[in-house]
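Just one protein chain is left out here, and the rest sit where they should.
For clarity, chains are labelled A, B and C in written order, and residue numbers in each chain start from 1.
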Amino acid sequence: MILHLKASVDANRASEIAAELKAAHVILPGGHVLVTSAKVKSVDSHYDQYIQESFVMESDIQLASRKYLGETRTIHLGDGLTLGGSSHNTVFMTGPCSVESKEQITQAAELCVSLGVKVLRGGCYKPRTSPYTFQGLGLEGLMLLVEMREKYGLKIISEVRDFSHVDEVIEHVDVIQIGAKAMYDHGILKACGKARKPVLLKRGFGSTLQEFVQAAEFILSGGNEQVILCERGIRTFETKTRFTLDLCGVAYLKEYTNLPIVLDPSHAMGYRYGVADLSRACTAMGVDGLLIEAHPNPNVAKSDADQQLDFPALRALHATLGPIATAVGRNFV
Amino acid sequence: MILHLKASVDANRASEIAAELKAAHVILPGGHVLVTSAKVKSVDSHYDQYIQESFVMESDIQLASRKYLGETRTIHLGDGLTLGGSSHNTVFMTGPCSVESKEQITQAAELCVSLGVKVLRGGCYKPRTSPYTFQGLGLEGLMLLVEMREKYGLKIISEVRDFSHVDEVIEHVDVIQIGAKAMYDHGILKACGKARKPVLLKRGFGSTLQEFVQAAEFILSGGNEQVILCERGIRTFETKTRFTLDLCGVAYLKEYTNLPIVLDPSHAMGYRYGVADLSRACTAMGVDGLLIEAHPNPNVAKSDADQQLDFPALRALHATLGPIATAVGRNFV
Amino acid sequence: MILHLKASVDANRASEIAAELKAAHVILPGGHVLVTSAKVKSVDSHYDQYIQESFVMESDIQLASRKYLGETRTIHLGDGLTLGGSSHNTVFMTGPCSVESKEQITQAAELCVSLGVKVLRGGCYKPRTSPYTFQGLGLEGLMLLVEMREKYGLKIISEVRDFSHVDEVIEHVDVIQIGAKAMYDHGILKACGKARKPVLLKRGFGSTLQEFVQAAEFILSGGNEQVILCERGIRTFETKTRFTLDLCGVAYLKEYTNLPIVLDPSHAMGYRYGVADLSRACTAMGVDGLLIEAHPNPNVAKSDADQQLDFPALRALHATLGPIATAVGRNFV
Partner (left out) sequence: MILHLKASVDANRASEIAAELKAAHVILPGGHVLVTSAKVKSVDSHYDQYIQESFVMESDIQLASRKYLGETRTIHLGDGLTLGGSSHNTVFMTGPCSVESKEQITQAAELCVSLGVKVLRGGCYKPRTSPYTFQGLGLEGLMLLVEMREKYGLKIISEVRDFSHVDEVIEHVDVIQIGAKAMYDHGILKACGKARKPVLLKRGFGSTLQEFVQAAEFILSGGNEQVILCERGIRTFETKTRFTLDLCGVAYLKEYTNLPIVLDPSHAMGYRYGVADLSRACTAMGVDGLLIEAHPNPNVAKSDADQQLDFPALRALHATLGPIATAVGRNFV
């Protein structure tokens, strides 16, 4: 149950009520909002004096639900660039899996500039499955991304792997990416709930849609309204491809949640050869953004070598997406 | 291993060699073709005198492999309508889940005519999971489809459920559909191998891509070259949607097999609300056809009531697909 | 809804009522039973005169439900050997994946005799995934099994692959096995419903428990009460083993259905090394039988070479199961 308190209720009283109701207390620009478990279907009538409006929800998807907020939320990436809401933007984001060197990330940044792409991605803390492979450049990588932002005016997005460096990532990036393996990490989710920057939350590859959106609720109920959902493939019995991109799930998320959606076909596919076709499919779904891995020389990439596009392939793909976006009434940015 | 025998080898000798090599003997318009297990990597040199050309394959995907035949096969639906090959056609097929009555299937046929759609679908033998629900009209339904073909000049496609009525279906339809639950049915696969009509083979929802294409090999090695693959969603842990449409798998099939591909987003989604978005995604993938369920009054449909579009929704969807097909260089038919 | 008609209702009247109610009409030794869809929760009061007892079910699992019949059904394998009911028997069944030759199946039969095992298995119609591998000896294999029954007094179980040879299998075996890939085959299910021999129905590896039991309902509603469920592993994302034996599912089946359960750890594991440990686990679950593949020389087996035990391993395993069965209150037969 979601309760909008009246403007007249001050923070102290709101906190007291939250404690009485065992509710999450969300402080938004519009005022105090309390959220109780979905099992609570009503509150005692003596609270009526404090309540402006209330919403009874049938599941623990609450703040993210279209039943609470009918419109897709607007995410502000900075400098007027938005995603979701009434923008109808499909924002293209690209860059390498891992930031590996200044030269490599500079090449990626210049590719973005030449294509008019506004968001550069690059991993610095890599959630590798083996301790015996490249683990990322860490803070040094983050600072290289910051340098690219300053030099080229790009927005930067990078992933937080675990709670130990969450503050560093929050401080430096424009969009905080929570990776699939960290989707359930309460430490990270809570830190992101307190942050005031957009968060791109990737779906765990073994996570249901319900759990995915509930993870977003951790951030939303922490007071951060800027949450983007990212589908990047789920694990199924099929192993010819790395994962299975769940576009049926995307249709569900578009129908039932108010969060914008970005798709990551590179991780889903795991191989270069399918990325272009899938990117076109994603664009035709009418989603809010795409995240595509590209590397100046994929064969020597230190992670995900098989799935990163080289720059000519990325340019060729990019050229085909605009017409599809137009055909489905979106602005390709 | 695939062996093309020389034109000079007659049928008897070809049969003898097939027996000696424990090979499947495929009689094609171009001549005799033998196929041994992929484990056989060479044959004794005294067979050289009979062999025109040979192909060593690394898996039991052989006749369907792009390593054998680089071009996508051309399927002839009749009256000059083709799919695959150099046609670049994306063929739209629609109709109800089940043929229920003459009135209902006539309405569906007239919808096709009004939209310029050339292929009408309708199930007559329904592979229901429960014995206590509608099992289809059987031969009576087939004859209604035949009536529609004669009256409206439409091609008809309908599903064979089990071996007991395979001959009836083969006799009457233009495209024989093998349903997901019958994908492994050797009786049906062998009967379709002997047929000389196009076969649309649906992927079992628990079947790997390897098994799917191997099932097609049963038909191809029976001598029927007219096989279309149809992805219709696989079963995963996600249950908010009925199945999960595997577009990563479609990218794999496009890359590695020479069989045309039709997609069925209706069964994958299981709910009306996502069918339009998914159909647009499928079209942008550049596939050879779409199979969409539509019913004049879905709420009273005797099967799959939740996923069938009503006619206004089908018309609205149909109108959006042409521009996407054009954007990806396909003819929307 | 299940309706037991009164003894006074004759077959004609029962048929008429079945038609009026769109119900399956099951003729059992005890009398006429009608089964309507689970959506039907009551029937018009004018039918009361014909109804002895009625059961309202909440799903299309009806005749198989413990809510209908609280006790596990008793299956009669012949010569007084039973499974299920009050027998508390755990029946061990073994033999090769495929019947390959008289010598091979004789060795398997003699192994059974030497261990006191009463049921011999062997496949004759193999549902292979590739057309380019051994497809089984067919009727010739069945006749070899029959010879073993006559010579050694063993019961024989063999699999029907598709409808084209279902009558042959029904005629010759003691227990008709429906393989995982044929679980949805209506032709087979209906033929088995009319048979009067025990049917061992294997769960499709992509089938839910609900669908599995509903397939059993096809047989039960055909009038054959002798149905055994067999769990043999489901397909999951894990590929280090061939399938994943679903013992949680077995716990569900034991709780909610009245059908006896046999487990097949050989197909689930796919490798010899785990079969013994899994067989012990299955025995400790307190199930009604085990189906274990064994071959006199697994390395040259024509199918499933990796998972068949050799005879010394089978003997060693067999020796360990009795004490476990005793520990859980079962008779190891």
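Methods note: contacts are C-beta pairs under 8 Å (C-beta built on N, C-alpha and C of every residue); 3 or more make two chains touch, one makes a residue touch a chain.
Computed from a predicted structure; not experimentally measured.
**Q** Of the residues C:Gly31, C:Gly138, C:Gly223 or C:Gly286, I need the one that contacts the missing chain.
**A** Looking across C:Gly31, C:Gly138, C:Gly223 or C:Gly286, the contact with the absent chain belongs to C:Gly286.
**Q** With the full complex in mind, choose from A:Glu110, A:Glu168, A:Glu211 or A:Asp310 the residue touching the hidden chain.
**A** Only one of A:Glu110, A:Glu168, A:Glu211 or A:Asp310 touches the chain omitted from view, namely A:Glu211.
**Q** Tell me where the left-out chain touches chain A, residue by residue.
**A** Interface residues of chain A facing the absent chain: 23-24, 35-38, 60, 62, 127, 129-133, 135, 161-164, 181-182, 184-188, 204-207, 210-211, 214-215, 217-218, 221, 235.
**Q** Just checking the interface: what residues of chain C touch the absent partner chain?
**A** 206, 208-210, 233-234, 236-252, 254-255, 268-269, 273-274, 277-278, 280-286, 320, 323-324, 326-328
**Q** Suppose we count only contacts with the excluded chain; which residues of chain B make the list?
**A** So the residues of chain B touching the missing chain come out as 206, 235-237, 239.
Convention: only the chains that are shown with their structure count from here on.
**Q** Going by C-alpha centres, which chain is most central here?
**A** Measuring from the global C-alpha mean, the nearest chain centre belongs to B.
**Q** Quick check: how many Å separate the C-alpha centres of chain A and chain B?
**A** 37
**Q** Please tell me the distance, in whole Å, between the geometric centres of chain B and chain C computed from their C-alpha atoms.
**A** It comes to 32 Å between the two C-alpha centres.
**Q** Please work out the Cα centroid separation of chain A and chain C, and write it as a whole number of Å.
**A** Each chain's C-alpha centroid was found; their separation is 48 Å.
**Q** Multi-chain contacts in chain B: which residues touch at least two other chains?
**A** Chain B, residues with two or more chain partners: 206, 210.
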